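In what follows, a single structure is set out as structure tokens and then discussed.
Apart from one protein chain that is not included, each protein chain of the complex appears where it belongs.
Every chain is named by a letter (A, B and C) in the order it is written, and numbering of its residues begins at 1.
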Amino acid sequence: MQNFEQYNSIITTGVYGSAIALILIGLYAVLIKKHLIKIVIGLSIIDAGVHLLFVAIGYIKGGTAPIFSPGNEDAVNKMVDPVPQALVLTAIVIGFAVTAVALSLVIRLYKHHNTARIDQIKSLKW
Amino acid sequence: MKKVLVLVLLVIVGYFLTDTFNLIPFGENRIGNPQDEQTVAGYYLNNTVEKTSVANTVTAIVVNYRGFDTLGEVTVLFLATTGLGSILFRRKEDEEEIERINKPSSSLMQTGSRVLFPLIALLGIYVFIHGHLTPGGGFQGGAIIATGFLLMLISYKNFKAGHTMLNWVESLAGITFVSIGLWGLLTGGTFLENVLPAGELNNLISGGVIPIIYIAVGFKVAAELTGVLDILLNIKPKK
Amino acid sequence: MITYVVIFSILAVLLVASALYAVIQKDLLAAVISTGVVSLILSVFFYLMQAPDVALTEAAIGIALTTIIFVITIRNTSRNEDETVDNNLEKF
Partner (left out) sequence: MVISPVHYIAVPLLAAFTIPLLSKYIHKELARIVPGIVLLYSVFVSIVLMMQVSEVGVISEKIAGWSAPWGINLMFTPFSGFLASLMSVVGFLIWLYSYNFKKIEQSQSQKYHILQMMMVTGAIGIVLTGDIFNLFVFMEITAITAYSLTSFYRERDGAEAGFKYLLIGSFASVMILLAVMILYTQLGTLNMAEIAQNAHLIPTPLRATILVLFLVGFGIEAEMFPLNGWAPDAYSQSPGPIGAAFAGIVVKAGVYALIRVIFTLFDIHGAYDFLIYGGLITMIIAETAAVAQTNLKRMLAYSSIGQMGFVLIAFGIGTKTAIIGALFLMFNHAVIKSLLFMSGSYLTYNSLNKKISALAGLGKKLPIVSLLFGLGAFAIVGLPPFSGFWSKLYVLTAAADQNMLLLIMAILAVSIIEIIYYFRVVSTLYYGKQEDEEIKVQKPSINAMVSMLILGATIIVVGVYPDIITHFLNNAADMLLDKASYIQAVLTQNIN
């Protein structure tokens, strides 16, 4: 990773750009799409983007994973920030829980109305 | 019309986010020199080995420094399972023919999953037992075990995932977590305090209560996720 | 190093492309699988950014379990986004 500097801007654009792109794509799906499952997919794509951003802000150029394996006890100074990683762990699990509840609501809506499209479920129009 | 509005909104949000993250350079060292302990992260990196004997700093943060978050997170999963149960609940009368939708799967599938299941479960258990030494831990191991149960649920029509066992594992793991927390409180310390000796770095038995909590989290997560899958797979198909 | 950057860029493009595909595709099953691919690439990203714990979690939860619960939901609802033809999933 010696030449990291040289490609830094590419990597930055790659990480931040794709994370922001994910958020925007998800937002688009939630706002435009009419099918409930598509909306939930949109939500989980937004979540994915946010998680990527979260890990990205903890990354340090040329850093190593924050694990003290035998032999690298002296690597403290090179380790990436462990806190965002811990927070993302929590966020991923919470995101899964919310997705599960959302999908169960979709299933119930489908049973009531025999459709999963917003434009055909009256009370969901807003 | 709506599409145009949404696109305008997307442009605004995109601009806003790009603008914000332009001010936060990627890959920059924000935690300072760990020895200075200027930031929380620096403190963690500098002290974790010495104070908790946990090799994986992320585990130390998740289970010990921010253990309260993890307790909340396990609760979120538990509540999601409970909520799922109440949302998809069937009355007795429309329960005449609950039959898993699956056609009985092929014997290849059945044999395959019977062979694979113990291996997957073993991998999951390995992952969460070594959570304080290597990457991985309760959530990861629990999720891996849940995928093993998924295989069984799909290939065996009548595999009920042992509801009794599931209930017991779920409750006992949760009780263990909270009880360890209360143990700290009872012995005059604080909630979730690490009451056991830290031990030696890179030993399987080290880190005090951290591995115990992470194993409890692993079982809890496995049970909750299996519960979610079980509820979802048991939905009566529409005619 | 250049290979590293090239691979990285390809992954980033793939990530965005599969997210787009997931949103555009009318066949929900394909869309869900595509979301799974998003999670897969994301977990590679996490690994590259020195976050193996997060990568493992994303692999176990994002790729496997989230995809599965989506597939179960599709099986219980409709597979086509427009619901014009009712071609449900072959019950597996």
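The criterion applied here is as follows: a residue touches a chain if its C-beta (ideal position, glycine included) is under 8 Å from a C-beta of that chain, and two chains touch if they have at least 3 such contacts.
Everything numeric in this text was worked out from a predicted model, so none of it was measured.
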Touch partners, limited to displayed chains, of the chain removed from view: A, B
Interface with the undisplayed chain - residues on chain B: 16, 19-20, 23-24, 30-32, 38-44, 64-69, 71-73, 75-76, 78-80, 82-87, 89, 91, 167-168, 170-171, 174-175, 178-179, 181-182, 184-186, 189-194
Positions on chain A where the hidden chain makes contact: 30, 36, 39, 43, 46-47, 50, 53-54, 57, 83-84, 87, 90-91, 94, 97-98, 101-102, 105-106, 108-109, 112, 121, 123-124, 126
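Keep this in mind: only the chains that are shown with their structure count from here on.
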Result of counting contacting C-beta pairs for A-C and B-C, higher pair: A-C
Centre-of-Cα separation between chain B and chain A, whole angstrom: 16
Chain centre separation in whole Å, for chain C relative to chain B (CA means): 20
Cα-centroid distance, chain A relative to chain C, in whole angstrom: 11
Multi-partner residues of chain B (each touching 2 or more other chains): 56, 58, 135, 139, 228, 232, 235, 238
Residue list for chain A, restricted to those that touch at least two other chains: 4, 11, 15, 28, 56, 58-59, 65-67, 85, 89, 92-93, 96, 100, 103, 107, 110
Residues of chain A that touch chain C when the two form their complex: 1-4, 6-7, 10-11, 14-15, 17-18, 21-22, 25-26, 28-29, 33-38, 40-42, 44-45, 48, 51-52, 55-56, 58-59, 63-67, 80, 85, 88-89, 92-93, 96, 99-100, 103, 106-107, 110, 115-117
List of chain C residues in touch with chain B within their complex: 51-53, 55-57, 59-61, 64-65, 68-69, 72-73, 75-76, 91-92
Chain C residues within the chain A interface of the complex: 1-2, 4-5, 8-9, 11-12, 15-16, 19-20, 22-23, 28, 31-32, 35, 38-39, 42, 45-46, 49-54, 57-58, 61-62, 65-66, 69-70, 72-74, 76-78, 81, 83
